[in-house]
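Every protein chain except one is present and positioned as in the full complex.
A and B label the chains in the order they appear, each numbered from 1.
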Amino acid sequence: MSSVISEIRKDYLYNLLLRGERADGRSFTQYRPIEIERNIIKKAEGSALVKLGKTQVMVGVKIQPGEPFPDAPNRGVIVTNAELVPLASPIFEPGPPNEYGIELARVVDRGVRESGAVDLDALCIVPGEKVWIIFIDIHILDDCGNIMDASSLGAIAALLGATVPASRFGLGDDFPLPVRDIPIATTAVEFGDVVLFDPDIDEEAIADAKLTVITKADGIICGMQKSGPGMLSEEQVYRIVDIACENAKEIREKFLE
Amino acid sequence: MDERVFIKDGIRLDGRRFDELRPIKMEVGVLSRADGSCYMEMGDNKVIAAVYGPREVHPRHLQEVNRAIIRYRYNMASFSVEERRRPGPDRRSYELSKVSREALEPVILTSYFPKSVIDIFVEVLQADAGTRTAGINAASVALADAGIPMRSLVSSCAAGKVDGQIVLDPMKDEDNFGQADMPIAITPTGEITLLQMDGMMTRDEFRQAIELAKKGCQEIYRIQRKVLIDRYSQFEDLQDEGSRR
Partner (left out) sequence: MDRKIVIPGDLLSEDTRRSGEGTYVRNGKVYSLLYGIASFREKISVIPLAGKYLPAIGDNVIGVVKDITFSNWILDINSPYDGLLHISEFPKKIDVEDMSKYLRIGSSVMARVKDVDPAMKVELTLNDRRLGVIKTGRVVEISHTRVPRLIGKGGSMISMLKKELNCNIFVGQNGRIWVSGNEEDMDLALKTILLIEREAHTNGLTDRIVDYIKNARRARG
């Protein structure tokens, strides 16, 4: 998923990095400005529009009764899906999700699931028969880089404001979706010795490897994904994880607590 | 037919009179990757339109030697409706994409861009009856924003029949339980580029419905025009500097 980026542009970005700078003036670990608007889609049980710089992602949460998995008959179910709709980028194409869309959805899902953010035990209606199904639908609107972090942030923000619509299904009173943790994903890309957090679209285009680290409120790592054809040194991985934890803490405290 | 009453003392469920549109909000240039874009709210409908192009056609065999082809993709987000919708196109979205494309095609000067494609993408983020008309309104502004040569904008809204009365811009309940729904799209000079109807109307009612929908479209046109003009509001009387080469 790339478009031709000219060598002259690449050289410029590399030279900047050697000078310790990024094209938009940020420090290497700094995020672009974040804005989150919650519950703007009335038809959804929870929703969030996340702006990360110019990147925009809308996440909608729908909650409906359905069948549990046979191996977890008393627990609610989470289904995560991402649409890289062609509105969001000249290189996205219409059609069923490709491997990039599926990877995105699965990494977001991993963060929510493994952190135990949603109390699935509280979402059983009739043991073995009926539980609440939580659909997390990620709709990318404008891909200006790092849709991974924007999507994860959108997912947890939408879940935090979500209501279980029990009354609509004649299953008692509506209640807030029980959310116990706030997993935050932070992504970095590497260039030689340098590690850059929250890459924009150009930085993503010239980087070969990226690493997403998802951490819980207590600092425990609950999901990771290395992505892209490049390599990361052990040292780089440790460095990314350390900074990721700090970045996640800051984002969590500032926007979601 | 449902026994509910939808119009009482000339006032509809949401407080409107028969000839009133729902509140409208429009914003142009909301996306940075797209060549043109527009966000629109019509009542509880929320749609966003993006235009890419003219650009190269893939696959190549779709190219037309003497003009640009137009593609229009109407898509509903899974969370845009009460009952979660499965992602991906269904028969309804194929049909709406086709008629919406044909609503805009007649005003676009496709002959300026041989062998290329102009892609129009409409995402419905929240649906409440009238998404196709909102989509056409937003797409029309997005096309202008992308700098595409056009004879004019296109404006679109529906008229319906509820409790035996012709009303403008039906909302969800009126659409679900009403006797007819008729979306149209129209140019500012009065040519009709979209016309669909389902339900039942007499010929007289049909004429009334057209008149009412036309009036609604004129009102929408004023908003479309204003949002485009206001985007460059800092523009005042320019002096003659930096003219074209």
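The rule we apply is simple: contacts are C-beta pairs under 8 Å (C-beta built on N, C-alpha and C of every residue); 3 or more make two chains touch, one makes a residue touch a chain.
Note that this is a predicted model, so its numbers are computed, not measured.
Note that of B:Asp145, B:Asp169 or B:Glu205, the residue touching the chain absent from this view is B:Asp145.
The residue touching the chain not shown here, chosen from B:Ser116, B:Gln165 or B:Gln218, is B:Ser116. Panel shows chain B; residues 35-36, 53-56, 65, 107, 109, 112-116, 144-153, 187-189, 225, 228-229, 232, 234-245 of it touch the chain omitted from the view. Although one chain is not drawn, its touching partners on chain A can still be listed: residues 4-10, 12.
To be clear about the criterion, only the chains that are shown with their structure count from here on.
Work out the mean CA point of chain A and of chain B, and you get 32 Å between them. Chain B makes touch with chain A in their complex at residues 31-34, 44, 46, 48-50, 52, 55, 73, 75, 77-84, 87-89, 119, 121-123, 125-128.
Within the complex formed with chain B, the chain A residues making contact are 40-44, 47, 54, 56, 58, 60-62, 64, 81, 83, 85-90, 94, 96-97, 135, 137, 139, 141-144.
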